[in-house]
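Working notes for the structure below.
Left out: one protein chain. Kept in place: all the others.
A, B and C label the chains in the order they appear, each numbered from 1.
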Amino acid sequence: MLSFVLRRLLSSIPVLILVSLMTFALIWLVPGDPASVFLDASATPEQIENLRRQLGLDQPIWSQMLSWYERVLSGDLGQSILLRRSVADAILERLPITLSLAALALFFAVLFGILLGSLAAVNHQRWGDQSIMAIALLGLSIPDFWLGLVLIVVFAVQLGWLPSGGYVPITEDFVGWARSMALPAFTLTVTQIGFIARMTRSAMLDVLRQDYVRTADAKGLSHSFVVLRHALPNALVPILTVTGVIAGGLLGGAVVVEQVFFLPGLGRLIIGAILSRDFPVIQGGLLMLAVIYLVINLIVDLLYALIDPRVRYG
Amino acid sequence: MADGRLNAVEGLAPHANRLRTLLVRLVANRSIALGGGLVAIITLLAVFAPLVAPYDPLESNFRARLLPPSAEHWFGTDHFGRDVLSRVIYGGRLSLEIGFLVVLATGIFGTLIGGCAGYFRALDNPVMRLMDAWMAFPAILLAIAVSATLGASVTNVVIALSLATTPHTARIVRASVLVVREMEYVEAARALGARDMRILFVHVLLNSIAPLIVRLTYVFAIAILAEAVLSYIGVGPPPPAPSFGNIIANGRDFMVEAPWVTIFPGVAIFVVVLGLNLLGDGLRDVLDPRMRVER
Amino acid sequence: MNARILQLALVGGLAASGLAVTANAQQGGDVVIAQTQAPPSLDAHVTSAQAARNVNLHIYETLFARDENAVPVPDLAESLEISEDGLTYVFQLREGVNFHDGTVMDAEDVVASLERYREIGASSTLLSAIDSIEATGDHEVTVTLSEVQSTFLDNLSSPRAPIAIYTAEQAALGANEVDYIGTGPFRFVEYQPDSFVRLERFDDYSVNPNYSERDGLAGAKEVSIDSVTFLFMPEAGSRVAALESGEAHVVETVDGPSAGRLAENDAYTVHNVLPFAFQVIKFNHAQAPTNDPEFRRAVMAALDMEEIMAISRPDIYQIDGGWLFPNSPFYNDAALDQYNVADLDAAREHLANSSYDGETLTFIVDNGRPNVDTATVVQQRLAQIGVDVELSVADWPTVSQIGFTPDGWHFWAHGFGIEPFEGPASVIAPWVDGVSMQADDPEINRLYQELTTAMDPDDRAAIFAEFQQHMYDDAVAIKAGNYGLFQVSADELENFVPYRIPRMWGVQLNQ
Partner (left out) sequence: MTGVPLSQKPPLLTVEALSTATGPARRRLTILEDVSFTVSPGEVIGIVGESGSGKSMLALTLMNLLPRSIVRTAGTVRLGETVLTNLSNKAWRDRRGRDMAMIFQEPMTSLNPVMRIGQQIEEVLVRRRRMTGREANREAVRLLERVEISSPAERLRAYPHELSGGMRQRVMIAIALAANARILIADEPTTALDVTIQAQILDLLRQLQADMGMALILITHDLGVVAEMAHRVMVLYAGRVAELAPVDSIFDDPRHPYTKALLASIPTIESRRERLTTIDGSVPTVGAMPPGCRFASRCPVARAVCKTLAPPVMPIAEDHGVACMEPFGYALPSSADLPGAA
């Protein structure tokens, strides 16, 4: 197990290098630089050039790249140009918000997705199945940011029940935190629930046809027990796979939802950095997202072993 | 049919009879009928926009700004005083065009990359590693980064979205190529001395087409959703030509006072994407029952 | 009980110091301001962004600052003596002015700050006339100019990228490396990158004894609230919702419809901050056909300014073609008959005489809605006279990079706000040496030179009128109109008066 984790971690290094190379390529291709953000429209080219020198942006890309890798290897993601603080600090400060949003949405999407998917499978080809699948499909087809906007208009502006945006740290005020996360998490959940529900349904349909489910039925166990205890654990493997797949999409969705609900998460940090050409933050942020993605996939792989005793890592 | 591969074989040597059964099943599938119907309606509206739209979508009248829906303007007007219904109808043109171009680009590049990786063993590992790294970027951030920095044009939006959807497509193509590559008739063709590229295209790719078609239907849906997100972030296709996304983006500053500017194009996106998803589901059921909802 | 006695004592103390405190207003309170963008930096010297000004001018102060009518008046300076030849400026500094780190300001701090600004200031040209800066006493600084500059005090007091006075220690540090230590009425507490900046009342603040009340960015800056937090909310809807849910007390800018709605609510006051800026459409004089005055005249004649302003800046605009704000002493009506003619036939005539040959022209614009809207309206209007324009929308860094090069653009629309606030020289400056239009205009260069050396106000007014005439005659660039901001304050915030920035001194929070 440990050696499997180690091997997986080793094999993700090339992926991370590729990610950072791609980010550099992006930065290299991109016109504009952070200097312009400090200045308004009437800044002269000399002023911009002056500022570029101040910010160390007049170095050639390869030398910027080398020094970046050098620093990353010693665990330093560098300094943000605009935020005037270390990139690692900025990221770590934002990370909990993005992760908690993604985790909340993932939790509810998995919970209700499995519930709905199982209900649909058990009622296969009946009214319940078709209506649940229709709902799942509707969720998949709604533009997330648009749903967020509509929810803001209804729940924040018209009804005034929930804040339209902003973030309250959980350490400060739990209720406030829950209120600030309610709409974003709901928005994200709705758009992801369909994936899980659909996967659960097809996996459950598959499993319910299996011999061992018939064996369990032959034992005279109650149907719900058979479904929950015998069928569901076997359906979890494909559900887990799709969960791993949507985790990437979920992070992307979180980025958009953060934007709509003004949550100061990693996504906002990165989009802000893209728009202001804060290169170290773009680098560090994208690298962090890649790390999260890889970690999620590693966890998924490890969970396989937990769910299915046949899977063993040597 | 229990095994999708058999369908693929039918595709290679279309037996008139089997082709007809396939067509019958395609037509009989409820998802395809409903989804295809929705997509067809929106497509027809978009294509015949000049005939259907009640107003010129670009004609502004600042004296008729932000009018609520009425008999004159069914969907109200935006802050230019432009008819939102007409803009939504015309917006379908750009959104569908972007979706289509993304499907085309993703189809071509996904097939090339996935096909080569699947067919040439030597390429498989390095190429797929690259795809892994690529997928470790959240697709939408990649699209935002590309579109924001290269400037918002239809071309750049298409490039951005294609970059985001290609790796997964390549994976799917590769997976089916791996399966087909080992099948007897490919071995046979190889034994007969067919050149690699010919084998690749004629046999392997033709037979990987079912999952590709299904995937591309979803890519179409993803592209339409993503175009709207890009517009919302402010890096979508530039005005004045309306797209679903930039109509919403235009309306968001007036979201509270004039929600209709935001709501109607959102519903339009929803309908198209729903149609495409239904279509994809139906195609999957008929063409390739092995595929799951994963996409 | 104890708290109440303390409070009464405080009110008594303030009343004695001459500040008018209304009976029901209280000491203390935490004010939240919702503004659109995050400041790129809190190092005041290096950024000229409005978002940064809003915050930084609470933390830092300058030698001279603009008063309520944008006239330079002493702030950290006690007095100023200018030599007969206009080349030597001797500043006496106010004594006993505390920095947030506990040190007291002296001449060394001022010299170091000015030197730093000359080196890395975002608008270092403001100080380009300086030859030398010397501390000639503990509280005396002597600045020598290399040539006469009539606008030197205007420059010194510019809030654009404020020439803030730092401690000598801080002024030795590079761009963005300083701790945020100033002499202002608020001290820096916390900066959550693009989320919020929090400032607290600086209890040892040295209120300028030469004034009795607040006056522009100068005056007596009495603070009665405990803290101010600037929230960065790019979404217009979010800002309004923050106000309505009580999260924020001031919104820097709201859209017209929301302003209309909020104005009907007794709990809020909507301030029309108008004029706040010009909406400007620039031409690239280095490219055909925008290098051709006839073509530019065609564009100018075609545009319907009412249409542009009503759509891009709904409900808060002025149709005004003057290149200064109407309340400015140099405001004049030279050439205004050429403004907003909206005559398509005249435009076609100019166009026919021009070198335009049916090619597609590029209109670059950043992705802020008003600027995009302006570009969209212009594009639609020009289509009617047969000029084909394509919009190229990108984010600000990309657009501003392209816009200062001679290639890749023909039109560029953006706001032009701080320059007219600063005065005539600042309005002309961007056109000097062809910086904003990529080709030298000798006429403008000459006028600028004359203006900055003319000491007589009447001469300067005449020179500026000449400049305005030239802007229209040659259609150097187009001014579409003035726009403003709807600023909204909740009524529990008393005595709030909008200015270039939402000032948090002299206000009380009624809790």
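Everything that follows uses one rule, which is that a residue touches a chain if its C-beta (ideal position, glycine included) is under 8 Å from a C-beta of that chain, and two chains touch if they have at least 3 such contacts.
Keep in mind that this is a model prediction, so the values were computed, not measured.
Considering the complete complex, the chain that is not shown touches A. Considering the whole complex, the residue from A:Phe107, A:Trp161 or A:Phe225 that touches the absent chain is A:Phe225. Across the interface with the omitted chain, chain A contributes residues 124, 209-212, 214-223, 225, 229-230, 233-234, 307-310.
The rule is short, and it goes like this: only the chains that are shown with their structure count from here on.
Taken together, the touching pairs cover every possible pairing of the chains.
Averaging Cα coordinates per chain places chain A and chain C 40 Å apart.
In chain A, 30-32, 149, 152-153, 157, 260, 274-275 are the positions where the chain touches two or more neighbouring chains simultaneously. Within chain B, the positions touching two or more other chains are listed as 148-150, 252, 255-256.
Those residues of chain C lying in contact with chain B across their complex are 235-237, 240, 255, 257-258, 260-261, 306-307, 310-311, 314, 367, 369, 372-373, 375-377, 379-380, 391-395, 398.
Note for the complex: chain A touches chain C at residues 30-34, 36-45, 47-48, 50-51, 54-55, 80-85, 90, 93, 149, 152-153, 156-157, 160, 163-167, 260-262, 264, 268-269, 272, 274-277. Against chain C, the residues of chain B that register as touching in their complex are 58, 60, 62, 65-66, 79-81, 148-153, 234-235, 238-240, 250, 252-258.
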